[in-house]
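Removed: one protein chain of the complex. Kept in place: all other protein chains.
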Amino acid sequence: GKWSRAAAQQALTENDLLDFESFGNVTLVHLTDLHAQLMPVYFREPSINIGVGEAAGLPPHVTGVDFLKLYNIEPGSPEAYALTSDDFVSLARTYGRMGGFDRIATVIKHIRAERADNMLLLDGGDTWQGSYTSLQTKAQDMVEAMNSLAPDAMTGHWEFTYGAERVQEIMDALPFPFLGGNIYDAVWNEPAFEAYRLFERGGVKVAVLGQAFPYTPIANPSWMIPNWSFGIREEDVAANVEAARAEGAELVVLLSHNGVDVDRKLASRVTGIDVILSGHTHDALPEPVIVGKTLVIASGSHGKFVTRLDVDVQGGEMKGFRHRLIPIFSDVITPDAETTALVSRLRAPYEAELKRELATTETLLYRRGNFNGTFDDLFCQALLEVREADIALSPGFRWGASLLPGQTITVEDLHNACAMTYPAAYRSTMNGETIKAILEDVADNLFNKDPYYQQGGDMVRVGGMAYTIDPQAEMGSRISGMTLLRTGEPVDPAKDYVVAGWASVNEGTEGPPIWEVVEEYLSHNPVVRLEDNRSVRIAG
Amino acid sequence: FAAAGFRAAPAVADAAATEVAIKEFTGGIIPAEAGKLTLKTPEIAENGNTVPVSVSVESAMSGDDMVESIAILAEGNPNPGVVVFSFTPMSGAAAATTRMRLAKTQNVIAIAKMADGTFYMDKKEVKVTIGGCGG
């Protein structure tokens, strides 16, 4: 598309990134899965993202060279750096960090200056969690930062890990609606959140429906939100679309935290949605996925991208669109001074601790990928050593910034990979059968052929153990060849093993916070150097 | 990781027991899985101890177009029976919602008995998962 041509030039300018010939009468701006990243970061996209069932081989299940080919992107170009993982380290050194809240502010203020009353700014959620400062302030830093951009609506997922009371407290003070038509009161089976809001932009009545992450009480602790029940609730989406149309909506936008595969299926089954702004699976797609008459937009994560979608609505129908996934190259986009000052003020009380140095890494540290990430390898090693375990389990989160070889690991960097409200690093005994059951369960939540049964994370990371996985197989028969690395022996279903892990969704889980475990490990291992992880074999 | 599930249930019903339960309700037939009955369950249970389930049949609820009762069965529980809802013309609509226990991932079955002696059936799989992790 457009930015591939502009960006193929040697030197990017701010104008290349912001240039957009306005189109139609409504502009949607989508920002999602920021994971509380106020500062520019490195973020390596996945090299492996397997799709199953009908989504096999379709975006976002295309990576590396195939991705570049699909979208006609030149290897080594800025967009190749932003969107794929090949040659990541050297491209990162060339093109620099991505994101930064003050750069995002520049882009949004630029669009608003151009489009004023035609624009809606929509926050797809996973905005409040993922940094040291967001954890310390119980999301207050992110709330203040986002408020400064004046969004029109948001929905959520990790927001709920601050607990119902805190979410309610923030919502009560938010100057814009927190939408979630799929969130119900668990006692009386009634909608608990506003499902949609009607806006008038450019003379067009726009309905924005909110869809929170359907599996929040499963993927995250349900005990923190005991009175809220979620789910996909496809019939409710359809009913709300109809209700909004009946109220005169000419453009229907679903602000969704379903993930792209779920939204693709939803778009094929619920008619009347013009645009789905899709979050949760952290995919950055340079073009919309078109399903029937619905555009599915995926805007990446961690502040790397902002999507601008201009649409032309005539007579209650979307007649055309112009789309751009705007990459936030932090060295190219001028920070918005007012926002820089705000971010500095928000971070000031924590500045010394954020900068505290823990170690240096000689290996690229990253998270994304279906089976491993080096940052997770580091966590697993720390769990094995500090918690004296046979096997380590680390959740397959898709959030967490990357660090380049030679970088210092600071408290801020460590927290970018683990700042959360249920960080206890447990140590427990499990037999081989239970460990297999856990792997099978997580694998099915990732690779179930029906997207409505997918939860959108990645495979639980494993330390101290190797295994083989066949993603295309059925539940219960994907995992084989489990081997304890320390002895080289097969994992015995009947034998007990000491397992250390973190981020259990069980209430009352005991253990030190994961950041203490990793910090202790780093104090004994001040230079991180990780071998290539070959402990997961992919079959089929 | 959380273990959701039935409160310590060793034995589970099998397909045969479920078939017996269906035939008990229908007087010996297995209804076709098509028609006016809609069974609504979540794709994945948030908590196996309390899984919402709704049933509804489009019906005038009078004269010949009358739903007498709807049975809900769970194939993978210690016993397949969950509940039987009974309606009257004063019900106004043949619809009901409750919450059930599911011991594990399994099919939930609903069967509607019409006043004219016909039956409708619907079936949904509900996954009961360990949970944890996420994007």
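Which chain is which? They are A and B, in the order written, and residues in each are numbered from 1.
Criterion: contacts are C-beta pairs under 8 Å (C-beta built on N, C-alpha and C of every residue); 3 or more make two chains touch, one makes a residue touch a chain.
In this text, contacts and distances are computed from a predicted model.
Between the listed names "Imidazole glycerol phosphate synthase subunit HisF", "Thiosulfate oxidation carrier complex protein SoxZ", "Glutathione import ATP-binding protein GsiA" or "TRAP transporter large permease protein", the UniProt record for the complex's undisplayed chain reads "Thiosulfate oxidation carrier complex protein SoxZ". The undisplayed chain touches these shown chains across the complete complex, A, B. When the missing chain is restored to the complex, the residue among B:A17, B:V83 or B:A115 that touches it is B:V83. Panel shows subunit B; residues 6-10, 49-51, 54, 61, 74, 77-79, 81-93, 95-102 of it touch the chain omitted from the view.
Residue-level contact of subunit A with the missing chain is found at 187-189.
Here, only the chains that are shown with their structure count from here on.
Centroids of subunit A and subunit B (each the mean of its C-alpha atoms) stand 36 Å apart.
Residues of subunit A touching subunit B in their complex: 157, 189, 213, 215, 217-220, 222, 229-232, 235, 259, 280-282, 395-399, 437-438, 441-442, 444-445, 450, 452-453, 455-458, 460, 475, 501, 503-506. Residues 1-2, 40, 42-44, 46-47, 52, 97, 105, 127, 129-135 of subunit B are the ones touching subunit A in the complex.
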